[in-house]
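Here the complex is missing one protein chain, while the rest keep their positions.
Letters A and B mark the chains in the order given here, with residues in each chain numbered from 1 onward.
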Amino acid sequence: MRQRGLSVAIYALTTLLGAAAFLYPFWLPAAAQAAGSGMAHAADAPLMVSLLAGLCFAVLLLEVQGQGMSAKVVALLGILVAMNAVLRFVESAVPGPGGFSPIFLLIVLGGYVYGARFGFLLGALTIFVSSILTGGVGPWLPYQMFTAGWTGMAAPLCRPLVRALRAEGKAGEAAVLAVYGGLWGFLFGAVMNIWFWPFVSGPAGQYWEPGVAFFEGLRRYAVFYLVTSLAWDAMRMAGNVAFILAMGVPALRILRRFRDRFTFEYAPAVAGERSVLPATGGGR
Amino acid sequence: MIHFRHVSYTYPNAARPALSDISLDLPEGELILVVGPSGAGKSTLLRCINGLAPHFSGGSLAGSIRVGNLDPVQAAPQVMSHHVGFVFQDPEAQFVMDRVEDEIAFALENAAIPPEEMRVRVEETLDLLDLTPLRDRALSTLSGGERQRVAIAAVLALRPEVLVLDEPTSQLDPKSAEDVLSALVRLNTDLGLTILVAEHRLERVLPYADKILYLPADGSSPLLDEPRAVLAQIDLAPPLVRLGKALGWEPLPLTIKEGLRHSRRRAGNGRAARPRQERGAERAAGARTPFLAARDVAAAYGGTEVLHGLSLDVYPGEIVALMGRNGSGKTTLLKCMVGLVRPVRGDIRMDGRSIAGRDVADICRQVAYLPQDPNSLLFAETVAEELAITLHNHGLMARRSGQALPDDTRELLHTLGMAQHAESYPRDLSAGERQRAALAAITVTRPRALLLDEPTRGLDYAAKRQLANLLKGWRAAGMAIMVVTHDVEMAAEIADRVALMSQGEVIAQGEPAQVLGASPLFAPQVAKLFPDSGWLTVEDALQTA
Partner (left out) sequence: MNPATQPAARGDASIHAGAWAMWLAAVVAALAVGRNPIYLALILAWIAATWVAAKYVAGALDAERAVPLSPLHFGLFVVSVSALFNGLMVHVGDAVLVRLPDALPLIGGPVTLEALLYGALNGLALTGLYAAFILVNQALPVREMVRLAPRAYYSIAVVVSIAAAFVPTTLRQYRQIREAQAVRGQRVQGLRSWLPLLLPLLTGGLERALQLAEAMTARGFAGASTPTHDVWTQVSLIAGIALAAAGLLLRLVWGMSALGLATALVGAALVAGAVWAAGRRHPQTVYRPAPWRMREWAVAGGAVLTAAFFVLPLPGLDRSSLFFYPYPSLTPPGFSLWIGMSTWGLLPPALAMVGPALR
């Protein structure tokens, strides 16, 4: 129980610090200004913050897999990740709105059905594998992995809502997940931009100008975002929503059909000469 | 070596036990064939030997099992992996790495074998299975047979004393299957490894098998004895054995060589070689225009030309078997005929009209095509829904609105023996049933031609027989049927005409007796026993004898 509490603490802390690291261009200059230290170390801020984000990611990853991954979970993750990576290449094969990506379907549904840890790994590793296979590894990778991981990790939060709506197995369930997936699809694009932002706006320097404060940074980012990505991300969102709406019910049915088979455990019969055995299967 | 005492096993959520009260003693160092109808529990029995049942699949097990001096249920698979190697059916679904050498090392890395020893073990395993030339290859570039050999190597690296294989060749073509099986025979004779193999292709392994273990479908106690003794009591057997039993040959022949001793003697006393009845006779009489005609077709697949000016006709009311080694262009020809691959030269005519410019969906209302893997077709919740989806695709039925299927569709399911499965989830059916569900889904539009790609792959004897009867029925109804197959016995049984392909050309076509009977590679067993007789199947030989 104590371990479980610590796990939750690790999830919360890494998520909090990760998010803060993502958003540093907005709060850091203002904070530094308020503390009166000016731009003494503004230059290595991006580097330090990226390292912190990387550290958080490593810790979260270790915690998520540290509680035991059976052969079944490893195999299932591997194959779903492969499938998602393939969907990421072939996404142009079937018409859909620009920026739309079918990978969010499995990440959201996988996390929703198989749990937060599974969802986190499915999301983060999907991005990782498809990036190394297509040569798309870059400094943005941890940011994308974090975001996609959070998408899957937070998906089980939809469960109470679905239960409240009494929508299990019905279209309402898919609708809840579609809205959820759409939101994250949107965030996914925004995160990518935040990564670019300090580079596009120059390393720290420019908004340490007197009078250029927190809100000025936000205002500029808003313009940048509006110009470069809003339309794209909005289409992504619409695509995700429509896609999960269209696929959600049957795909959930398939995932649930298999859930039992992935969690069977051997419980030795009490009667007879058999002694108690540890089970190797299941154990998610 | 391996002992079962009153073993019963039930899968989770299963109503009936998969194994009930099995007692067995399997000797050390022998090659044991495990046979029996589908659903008799062969796979389950094999999985008990290394503890996968019950450790992997859950469920409940009673009785006791011993392998050497270990109890697989106590020891669990991680320990058992060093004593029992297990190879599975599907060569695509047992690999973790993408390179041959790394795959073989995986289990060793995992077992923390020291690097120096690991190096030695990987080298010797590569040699044992002749994989040295392939050691750096990516697994995705290997053929099915090569992959199965890698799978065997990957478990042998742990140096088990027992090797267990669950239908290792059912997804392979005959040449690859032969490679895998001869590797097994070598491992057994050279190393004295105890081998248990569940197998449908008895022809190849029978001569080398020390024992046959037969599991009956009704759950009665299994049969374990010398091959001849078991074969005499069961009816799952290759044509040679069936013929030998029918004609009372003693001792029962297991190889063509043994069989020839009997058949020569028989041919010696008054050769009764009446040619087999011409089945294509009625077709020749009413020789009409072909329903499908390929004229001088050249086609490219993945940038290289695989068909070079090929011509072939399929008439209504006949079955054409298209044979040839892998990569000779058979599948590409089928894909050309339904428009999935467009010829770069030449023309394909359907019912006298060229199919050029017509889309696949349009062509496929008239020509049904069953791809190699029927699973890729099936995705609905029930078999009936699968049919409704096809009808809807062709605009023959409104969007799946829960409306009942048309009556003639119900009749189709009945013909296919699937009526009782109309409401089943297709993926839960057996391989044979799944194939018939897929057949139903593509023939529900009442097409006039049917093209099948390797339909016997992965089917047991019973399912093959059912398929043969089905095709014969459709032929009688006037359908034009073409089957791409490696299965010579199947071709001998159903084909009116055989076309042999090689390197993108048809190199021979004609009556099966001419084309198959003369070929050392494609001759069925009966033709080998009675050369020049024109007989191809056991029935041919028995009718005339």
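The working rule: contacts are C-beta pairs under 8 Å (C-beta built on N, C-alpha and C of every residue); 3 or more make two chains touch, one makes a residue touch a chain.
Keep in mind that what you see is a predicted model, and the values were worked out from it rather than measured.
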item	value
Contacts of the hidden chain among displayed chains	A, B
Full-complex contact with the absent chain, from B:48, B:108 or B:129	B:108
Residue, one of B:1, B:96, B:298 or B:542, that touches the chain absent here	B:96
Residue touching the undisplayed chain, where the options are B:1, B:24, B:118 or B:234	B:118
Contact with the hidden chain (one of A:22, A:104 or A:243)	A:243
Contact set of chain B toward the excluded chain (per top definition)	50, 52, 55-56, 76-78, 81-82, 85-86, 88, 90, 92-99, 101-102, 105-115, 118-119, 122, 136, 138-140, 151, 154-155, 158, 335, 338, 340, 359-361, 364-365, 368-369, 371-373, 375-379, 389-390, 393-394, 427, 441-442, 445
Residues belonging to chain A that touch the chain removed from view	2-3, 6-7, 9-10, 13-14, 17, 20, 28, 31-32, 35, 37-38, 40-52, 55-56, 58-59, 61-63, 65-83, 85-87, 89-90, 93-96, 102, 105-106, 121, 125, 128-129, 131-139, 196, 199-203, 205-206, 209, 219-220, 223-224, 227-228, 239, 242-243, 246-247, 250-251, 254-255, 258, 261-262, 278-281, 283
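Assume only the chains that are shown with their structure count from here on.
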item	value
Distance from chain B to chain A - Cα centre to Cα centre, in angstrom	43
Chain B residues touching chain A - in the complex, by the definition given at the top	12-13, 54-62, 64, 73-74, 76-78, 96, 379, 381, 425
Residue ranges of chain A in contact with chain B within the complex	78, 250, 253, 257, 260, 264-269, 272-275, 277-282
